[in-house]
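And now, chain A:
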Amino acid sequence: MLNLRLYMAQRITALIMAPLTLGHIAVMIYAVQGGLSTGEILGRTQGSIFWFAFYGTFVLAVSVHAAIGLRVIIHETFGMRGAALTTLSWSIGLVLFAMGGRAVMAVTGGGV
Partner candidate 1 sequence: MTHDVDRHDTDILILGTGGAGLFAALHAQQSAPPGTKITIAVKGLIGKCGCTRMVQGGYNVALGGGDTVERHFMDTIQGGKWLPDQDMAWRLCEQAVVRIRELENEIGCFFDRNPDGTLHQKAFAGQTADRTVHKGDLTGIEIINRLMEQVLARPVEKLQEHRAIGLVPTKDKTALAGVLMIDMRTGKFRFVRAKTVLMATGGGPTMYKYHTPSGDKAMDGLAMALRAGLPLRDMEMVQFHPTGLLAGDHSRMTGTVLEEGLRGAGGHLLNGAGQQFMFDYDAKGERATRDVVSRGMYAEMRKNNNPEQKGLFISMAHLGPDLVRKKFKGMVKRCEDSGFDLAAGRVEVVPTAHYFMGGVVVDTDTRTALEGLYVAGEDAGGAHGSNRLGGNGVANSTVYGGIAGDTMGTDIRRMSALREPDEGVLAAEMERARRPLRQTPALVQPLRNRLQEAMWEEVGVMRTAAGLKRGLERIDEISAELLQTGVSADNLAFNLTWHDWLNLASLCEVSEVIARAGLARENSRGAHYREDFPDEGDLTDSYFTIARMQGDRLEVGREDVRFTIVRPGETILPDGEPETLVAAQ
Partner candidate 2 sequence: MDGQSQTMDVSVWRGGEDGDYQTYQVPAYESQTILDVVSWIQQYEDPTLTYRFACRVGMCGSCAMMVNGEPRWTCRTHVRKVLTDGAIKVGPLRNLPVIKDLAADMDPFFDKWVAAGGVHTPSASRNEPIAPVDPDGDDRVTASAGIECINCSVCYAACDTVAGNDDYLGPAALQRAWTLYNDTKHDNRAGILDAVSGTGGCHNCHSMGSCTFYCPNELDPMAAIAGLKRETARSFFRNRKG
């Protein structure tokens, strides 16, 4: 259930996410090692355009990437196809994007 365009979308988003996830893991290791509290973390991220772009890009990419990935799995395991499959894939992507978007706003938004 993957044609060239879906494939490219999945691979490109994967490439985008690769440095982002590695960066995120590095930050987490640093944070845990440094014993940063939640407040401290949020203090550094909130209001930062950099972190907004960082996590925003990630959320955008992961919504596309995971939606396509799950689409394939759903097709291969349950045999779903056609409009139903497309609708479901879009829904997954949109839900992820909405939830992710809220999270990004929470973490990097203007602060409380």
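We take it that a contact is a pair of C-beta atoms (placed from the backbone, for glycine too) under 8 Å apart; a residue touches a chain by one contact, two chains touch by 3 or more; residues count from 1.
Behind the choice of candidates: all candidates are chains of the complex that A comes from, given by their letters.
For clarity, every value in this text was computed on a predicted model and none was experimentally measured.
All listed chains 1 or 2 share the complex with chain A, though the touching one is 2. Per the touch definition, chain A reaches candidate 2 in the complex via residues 1-4, 6-8, 11, 72, 75-77, 79.
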